[in-house]
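Here the complex is missing one protein chain, while the rest keep their positions.
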Amino acid sequence: MAKKQLNVALIGYQFMGKAHSNAYRQVARFFDIEVEPVLKVICGRHEQKVRAAQERFGWQEYATNWEDVVARNDIDIIDIGTPNNTHAQIAQAALKAGKHVLCEKPLATTLEDARASYELAKKSGLVHGICHNYRFVPAVAYIAQLVREGRIGKVRHFRATYLQDWIVDPNVPLVWRLDKSIAGSGSHGDLNGHLIDTARFVMGTEFAEVIGLQETFIKKRPLLADTEGGLAGFKAAQDMGEVTVDDVTAFLARLENGATATFEATRLAPGRKNYHRWEINGEKGSIVFNQERMNEFEIYLTDDPQGVQGFHLVQSTESFMPYMSAYWPVAHIIGYEHTFINLVHDFLLAIVRGTPFTPNFEDGYRNQAVLSAVERSCETRQWTKPEK
Amino acid sequence: MAKKQLNVALIGYQFMGKAHSNAYRQVARFFDIEVEPVLKVICGRHEQKVRAAQERFGWQEYATNWEDVVARNDIDIIDIGTPNNTHAQIAQAALKAGKHVLCEKPLATTLEDARASYELAKKSGLVHGICHNYRFVPAVAYIAQLVREGRIGKVRHFRATYLQDWIVDPNVPLVWRLDKSIAGSGSHGDLNGHLIDTARFVMGTEFAEVIGLQETFIKKRPLLADTEGGLAGFKAAQDMGEVTVDDVTAFLARLENGATATFEATRLAPGRKNYHRWEINGEKGSIVFNQERMNEFEIYLTDDPQGVQGFHLVQSTESFMPYMSAYWPVAHIIGYEHTFINLVHDFLLAIVRGTPFTPNFEDGYRNQAVLSAVERSCETRQWTKPEK
Amino acid sequence: MAKKQLNVALIGYQFMGKAHSNAYRQVARFFDIEVEPVLKVICGRHEQKVRAAQERFGWQEYATNWEDVVARNDIDIIDIGTPNNTHAQIAQAALKAGKHVLCEKPLATTLEDARASYELAKKSGLVHGICHNYRFVPAVAYIAQLVREGRIGKVRHFRATYLQDWIVDPNVPLVWRLDKSIAGSGSHGDLNGHLIDTARFVMGTEFAEVIGLQETFIKKRPLLADTEGGLAGFKAAQDMGEVTVDDVTAFLARLENGATATFEATRLAPGRKNYHRWEINGEKGSIVFNQERMNEFEIYLTDDPQGVQGFHLVQSTESFMPYMSAYWPVAHIIGYEHTFINLVHDFLLAIVRGTPFTPNFEDGYRNQAVLSAVERSCETRQWTKPEK
Partner (left out) sequence: MAKKQLNVALIGYQFMGKAHSNAYRQVARFFDIEVEPVLKVICGRHEQKVRAAQERFGWQEYATNWEDVVARNDIDIIDIGTPNNTHAQIAQAALKAGKHVLCEKPLATTLEDARASYELAKKSGLVHGICHNYRFVPAVAYIAQLVREGRIGKVRHFRATYLQDWIVDPNVPLVWRLDKSIAGSGSHGDLNGHLIDTARFVMGTEFAEVIGLQETFIKKRPLLADTEGGLAGFKAAQDMGEVTVDDVTAFLARLENGATATFEATRLAPGRKNYHRWEINGEKGSIVFNQERMNEFEIYLTDDPQGVQGFHLVQSTESFMPYMSAYWPVAHIIGYEHTFINLVHDFLLAIVRGTPFTPNFEDGYRNQAVLSAVERSCETRQWTKPEK
């Protein structure tokens, strides 16, 4: 039986470009689905680099002008993996051109732009998604099932940290992620954005009010000669530039489900590489997840028999867990890249089957409303409610 | 050589009474010191119970009236292990009577009373101590050395949680710790009090400002027939009473050393029994400690050779670590009770050698100033500075 | 620049067929290499199934007769992923036909056949490989570097366990892996085979002598209607058949490097899914690895400073570690499938660059010599030296 083909254009070719390319290439190799994405065209400003990416990642063509790509008739999906300050513009143009859009987080660098993208998407009738890929970790998707089914009862506490250390060395230069005009935010947007999405996804709740604290400890860093720099291959220049984003943002929250919550994101925690760890405490149990060990989770259940009560260390690689039947036998683990494959799987099915897709632009917008409320709370030093 | 003897009177005979009795009994059996505490008299209101405690814990006498005990000429040390609302009164009486005083935490149930006790102690010339026993975990004392020596550089973040679950069952009755008039506070005073002390001790800093959030999820609980109840042997009565303390208190802080900090204490975290865990991130490393595994800690050092960088799991039972030479060979672990033995060791030496003792009433006061600032911040919803 | 293309034929399409297909498809997408494997033809006995596999895994053609495939002129590499009892025959035919051969473990089901395949390969001048994929876990390859460089000094002990539980339920039917005539061996060949390879690889040593113990606890199991069964989808028939392989094999060994060693493989350890864990103790340190957490390892170094000595938990996802620069940023983990991609990478480069490839048929043979010696030692109850 011939599969339905969907032509994809990917804007951006660096870290996210690589992850998204892999997802399109692999999705129909692992999942038995009626649709096959075609890696049509990859687009970036630097011809030489995008051409290398085209070849490496297996795209049919490359392009250097995203407006041209968006205008093409043969493209079904626009996937946006560019620096943050371009997301809104591209997403809106793509929606206007009638394309399904998958956008890397954040939806925009301002809440106004995020709302505009969301409203356009809502009216469009197209499938729109925001790449909160950690929802697609099988353990996380499974935990969301457990929590929503009431396995641990009504949730009382959520505590989440996302700790990294890649800028703890003050000689790490001023890459675009440290420049507010491009990145929009620092640890807060990049890492708390993930934690906020997890909270919303796993518990199915919204944020009632927040109050936060932000700090930039290393205020100046060496300028990069080449601002395309990326995360690797730092070469420091002589001159110093100002870091315009936060190193750390912590905040307290009250959630609409009645739970209390704490959040902290930092890139200055030595030894923490991708320590995206959270714990939920409910009336009848607790659950712990850590992205660094994404193939397992811990669960405590108060209804376990006396004498054997304790956190269960569950390997989340069983074939009955979300997405896992596509892959390998139990305990033959999957990795970071599979979160994107799972996400693309759901996204493609939404297009061909008409099923709803989340996280979508509404999720992207609500996420930024929380991020933005936290930032305002840091400035005003007041508890703040996110925009609805 | 005859040892100097110091006569001790212990007020209180329940959980803390047992722990303190053990400490006096054992200190000179483990440590080679020139002083021997004499377990002179144990005091409590219920004659039958205190008499049983006298015999069980090895005291020479018992008494039922603490005023009489404080007035005795043959007592050198008054040790206070009673419910919280009596601490200040007994401590002040003891100081006025010229006794050295070791007081269970908190120093008082109001900041005013705590300040009064502290000021009296400061003028007294006597040795005064507050039982923040976790300073005396060898790992904790050793970590404080490492941090103060600069081993992990300037501290940027401190994140601390103290999670328990002993009241997650709504049938747990209204024990005194859930009654504000006796306990003064709930999780906040009981558990955040420990975390605040740890922060002050390990980093040698004070709190600049705080903002918090509190919640009581289970607002009514069965009344106890016998209000002496203690932690065990709950027998629920028919009638319900109001819980007047917090189940959870979380707060953000800025510390005077420039670090950002997060704190959370709850008794509603299923599976967490005594999860008193904290992490420090400095410029050059990180340290993690968890009281449930108090004989070990984790340390990450940025100056480790490339390729073997990772958190070291250190067994804190080496004989060169604080207090450990008194006990057993490496990895032959010690327990909760030894924290009190170590504390009493330092307290006795302060009396006979004139060395300074910490934590003392100043620490008790400063701790309560932070606790109190957090409580005010919960009411006013404003960032709040602790009283100096 | 046009890449050199190598045409691959894969015999077998089940678990290993899927893993190998993925490796060929992905290798040039992750690694920047001058060679591109072409997924030419996949071969299996059942036309319908192999056709489905062809489509799913992305092969150009399918075939049902391996002899025909081996005879084709347009094939450069024969990859063997069939049940164990066919490995030797196919491998020898492929070598005779002048093909490079990559063979799933074991090389054969008898030592004689393994030796024959090895000797043919040695004379052939072709590239030959045996799929001990765990050598290609970045952590394992990195540990081998550390050990061979002397980082932990002369090795004294190696202790290894490979524990699974997938047949602990007596209703699991008699799949081919439990039939000696097809599988050749049970836990021993399947799991100890991996441990023996790890020992040889990581320490660069051979086995001097061994003595073992074997047991089959569950002696009869339901017969399968469909003997193609695979690991999943067990459907038990009425009749029972005899299990002809071992459930557990444990053995002691003396290695040629002077170390003592212990090994145990079982499929009857409840809760152990893929617990492939080993520890090396050397004069100056120890290293621990567990395949279930394949993106990390532990190392203890006696030359660490006093007071911070402890096992380092190292995340083996740093870009300077073997193979890792091809993938994702640190702590963005890889999975089971990447071990095959790494293996194929090395195998292809051996063909196009003429570099040596290990593990090859010599490794396959030496491995089986140890397995065989253990089996003989179980029968004779005597210490036994592996055939050289």
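Letters A, B and C name the chains as they come in the text, with residue numbers starting at 1 for each one.
The rule is short, and it goes like this: a residue touches a chain if its C-beta (ideal position, glycine included) is under 8 Å from a C-beta of that chain, and two chains touch if they have at least 3 such contacts.
Predicted, not measured: the structure shown is a model, and the values here were computed from it.
Visitor: List the shown chains that the missing chain touches in the full complex.
Guide: Looking at the entire complex, the absent chain's contacts are A, B, C.
Visitor: In the whole complex, not just what's shown, which of C:Thr110, C:Gln145 or C:Gln309 touches the removed chain?
Guide: C:Gln309
Visitor: Based on the whole complex, identify which of C:Arg156, C:Lys180 or C:Lys385 touches the chain you can't see.
Guide: Checking each option in C:Arg156, C:Lys180 or C:Lys385, the one touching the absent chain turns out to be C:Arg156.
Visitor: Out of A:Phe15, A:Trp176 or A:Phe311, point to the residue that touches the absent chain in the complete complex.
Guide: Answering carefully, the residue with contact to the hidden chain is A:Phe311.
Visitor: With the full complex in mind, choose from C:Ile78, C:Ile211, C:Ile334 or C:Ala373 the residue touching the hidden chain.
Guide: Among C:Ile78, C:Ile211, C:Ile334 or C:Ala373, only C:Ile211 touches the chain that is not shown.
Visitor: Touching residues of subunit B against the unshown chain: what are they?
Guide: So the residues of subunit B touching the missing chain come out as 15, 19, 21-22, 25-26, 28-29, 32, 56-58, 166, 231-232, 273-275, 291-295, 315, 317, 319, 327-338.
Visitor: Residue by residue, what part of subunit C touches the chain that was omitted?
Guide: 152, 156-157, 159, 161, 163, 168-169, 211-213, 215, 217, 247-248, 250-252, 254, 258, 260, 262, 264, 266, 268-272, 279, 281-286, 300-302, 309-311, 381-383
Visitor: Residues on subunit A that touch the omitted chain in the whole complex?
Guide: Touching the missing chain: residues 142, 146, 296, 298-299, 301, 304, 306-315, 318, 320-321.
Rule of thumb we're sticking to: only the chains that are shown with their structure count from here on.
Visitor: Building nodes from the protein chains and edges from chain pairs that touch, which of line, ring, star, complete or other describes the result?
Guide: complete
Visitor: What chain is most central when centres are computed from CA atoms?
Guide: The most central chain here turns out to be A.
Visitor: Let me have the rounded angstrom distance from the C-alpha centre of subunit B over to the C-alpha centre of subunit C, please.
Guide: Distance between chain centres: 54 Å.
Visitor: What is the distance, in whole Å, between the centres of subunit A and subunit B, each centre taken as the mean of its C-alpha atoms?
Guide: Here subunit A and subunit B have centroids separated by 42 Å.
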